[in-house]
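One chain of protein is taken out of this complex; the other chains stay put.
Each chain carries a letter (A and B) given by its place in the written order, and its residues are counted from 1.
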Amino acid sequence: MISPFIWNNAVVLTVAVPLLAAFLCPLIGMFTETGRKAWVLAAAAITSALALFTAWKVYTYGTWVYVFGASVPNLTVPADSGGIPVRIMFEVDAMSALMLVIVAILGFVVILYSTMADDKRSGKAGYYTLFLLLIASIIGMVSTGDLFNFFVFFEISGLASAGLIAYRVEKGRAVEAGLKYFLVSTLAGIFMLFVIAILYGQYNALNIAMIAERMQYTSLDKLALVLIIGALATKAGSVPMHFWTPDAYGLAPSAVTALLVVASQASLYGLFRMTFTMYNLTLNAVTVGWILIILGVLSMFVGVTMAIPQKDVKRLMAYHAISQTGYMLLGVGTGLAVLGNVAMMDAFGQMAMEGGIFHIINHALYKGLLFLTAGAIIYRVGTRDMNKMGGLGHKMKWTMVFFMIGALAIAGIPPFNGFASKLMIYESVYLFNPVLAIIAMVVSILTLASFVKVFHSIFMGPQLPEYEHVEEAPRPMLWAMGILAVLVILFGIFPQHVVNYLITPAANALIDQSGYITAVLGGV
Amino acid sequence: MQMSKIVRLSADIMYPFVVIFGLYVIMHGHITPGGGFQGGAVVATGAALVIVAYALHDVKAMIPKVLLYLQESMGLLLFIGAGLAGMLLAFPFFFNWLANSGSLFGMPVPFGPNPGELNTAGFLPIMNIAVGIEVWGGLTLILLYMLSGVGKEGY
Partner (left out) sequence: MFANLPYYTVVALTIIGFATVLLKRNLVKMTMGLNILTAAVNLLIIVLGFRAGGIAPIYTMAPQTEMVLPTPQALVLTSIVIGVATTALLLSFTMVIYRKYGTTNVDEIRELRE
C-alpha cells in the first residue's frame, strides 16, 4: 500500500519536504497569493503525514537509522573506515518518534491557524519561508544522530524564530523582544560549539553513538557537561535563564508562539539526549539529577509566581510555560537521579520519567491551544491588556469553550490530559522526596488560581459597549483550535493507552543506552 | 553623492576582475581551497565596490530587486534539487550520483600527483555553484537593504 520509496526514505523526506517548500514559497508568492496559501497548507499536511508515518514505523519496527550520502541508507560503518561511522546520519528512536508526533500535530495546526490569522499583513513571502524553515529545523533537531548536525539545526531554529518574533514591527517592541531572544540564543549556540570542540578534540568523533561508546568521564568532559546543560536549558526556558521567554512569547504572532513552545521542547529533548544517551552511567547520576530537579523546582515556582500579577494575557501564558517546563525537568531529573539503582528505578524512577515525558506532549497540546485562543481574542478585540477586556463570553462562545478546556488541562483537573501526567509525577516524586511533590502540588493550585482570574476577566461579566462589533473567530482558526481541544480531551480520557503505546517506549529508549549505540555500530 | 572620477573609473576596471576571481573560486571548490560560500562572498565584495564608488541611488536603479530575489531562490532550489534528484534514481538522499559515472562531472579522480581535473567529483561542483549564486544574491541584498539608510524606511 505504501510505495517502497516512502517506506525507505520517509525519515529524510520529513526534513526535505519543508525545506523544498520553504525555498519555493517566494517564487510562488510572486504569481498568486491564494496559490501560496494552498502551497503552504499542502506542504504542512504532507510533512505531518510523513512525520506520523515515520513515528509509526519506529514504534513498530525499532530504531531507524538513515545514513546520508552512502550507497544504501543503512551502511553506517563503511568497509574501509576502520569501524568508525564517518557519515552524517539520522537516528530516530522512540523518544525522537514522540517528538516527531508533537511536531506533526502542532506544525499542521499552526499553519492552518496562520493562514487566516496573518491574512491582512504584508510581506508574507518571508513569513511563510521562515515558518516552514522553523518546522524543518525542529524536525531536524529531534531526528539527528550527529552532534554537529544538531548544532546546525539549533542555529537555524534560532535564526528563524528571531526573524518570526520580530516580524510585526509595531513601534519596535517586537524587534526588541526578537533582539533579546536572539542574543541569548546565539550565546547558547557558542557554548554548544565549545562543547563540540572539546568532545571532538578528545574522542575524534562527532556521531552521538560513537561519543557515547568512547566516553570516559575526564575533567574536560565535566566541563562539557556543565556547558551543554547550560546551553540547552537556556533555550528551553528554565530559570535562571528565562528572561527571554515572556518578551518573545508575548510579542510574537500567536501561531509562531505555539511553534516556539515546540522549539523549546526540542531543546529539552536535546538535553535529555545528551545526559541520558551520550553520558549515561559515566556521569555522577545523583548529582546531575539533583541539578535538573533544582532547575525544575525553581522554574515551577518562579514561573507561577511571576504569572499572577501580569496584565498582558500572552505574557501570563508565557510565564506559565516556564512553570510547566519545570514539571518536565522535575520528572525526568528524578529518573536521572536513580539511574544506576535498579530497585529504585523500578519502584518510582520509571514512572517519574514517564510522567515527565508525557507532560511534554500534554504541554505542547494544551499550551498550543491556549496561545491560539489568546491569538483569536487579540485578533478580534485588538488589545492585549486583560484589564480592558470583559464580557467576551457573550459573543465568542466557541473560543470560550476552547479556553476553558485549555485552562482546566493546565491546572491538572480530570478528565483532561494535564491531570494524567501530573498525577504520575506527584506519585513518583513523593516516593523520592516528599517536599518536591508538595511544592509541585502548590504550584498546580496557584496555576488554577491564575487561570480562573484570566477566565473571569476576559470572558465573564456584562457585555461591554466597545466590543459590540466583536464576533466569533474565523473558521480556520476554530478548526485549528478544535483539533487540539479534541486531542486534549482524548489524551485525558484514555491516558493508559497513550502511556503504553507512546510514552513507555520513549522512556525505555532514554534509559537503555546500548540500544542506541547498537543501532549504529552493529552490536558489540 | 558620488565619489570622484578616479575612484569610479578604478571601480569600473576592478569590478570584472573581482567577479571573475569569485567565479573561479566557486568553480574550483573541489580542487583548491574555496567553494560556494567563499566564492559567493568574494563576488558580493565586487558588488560592494561598485556601491561604494557610485551613489547608492544610481546603483539601486541599475539592479532590479526582483533579480536578486530570484537569484536567491534559484540557488537554494538547485541545491536541494541536486540532493533530491538522486532519490528519483533510487539512491539515498544526498548520495553523490554523478561521481564516477561518466556524465556531467563524472570522471574518476586520477591517482597520484596531478594538476587537478575540473571534471571530477560528481555533484559537488553543482552544489558549489548553487551556493555561490545564492550567497551572491543574498549578500548583495543585505548590503543594499542596510545601506538604504537608517533614518527612513529602507529600499
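Some observations on this one:
Methods note: a contact is a pair of C-beta atoms (placed from the backbone, for glycine too) under 8 Å apart; a residue touches a chain by one contact, two chains touch by 3 or more.
Note that this is a predicted model, so its numbers are computed, not measured.
Seen in the complete assembly, the chain not on display touches A, B.
Note that of A:A55, A:L100, A:L251 or A:I439, the residue touching the chain absent from this view is A:L251.
Checked against the hidden chain, the listed residues A:L27, A:V152 or A:M344 yield one contact partner: A:V152.
Within the full complex, the residue among A:L183, A:L223, A:V442 or A:M460 touching the omitted chain is A:L183. Which of B:M14, B:I31, B:L77 or B:A99 touches the hidden chain is settled by the complete complex: it is B:I31.
Contact with the chain not shown here comes from a single listed residue; of A:I28, A:L50 or A:A162, that residue is A:A162.
In the full complex, the hidden chain is touched by subunit A at residues 148, 152, 155, 159, 162-163, 166, 169, 171-173, 175-179, 182-183, 186-187, 189-190, 193-194, 196-197, 200-201, 206, 246-247, 250-251, 306.
Mapped onto subunit B, the interface with the missing chain covers residues 31-33, 35, 37, 41, 109, 113-116, 142, 145-146, 150-152.
Just so we're on the same page, only the chains that are shown with their structure count from here on.
Contacts from subunit B toward subunit A in the complex involve residues 66, 69-70, 72-73, 76-77, 80, 83-84, 87, 90-96. Residues 5, 9, 12, 16, 19-20, 23-24, 26-27, 30, 66-73 of subunit A are the ones touching subunit B in the complex.
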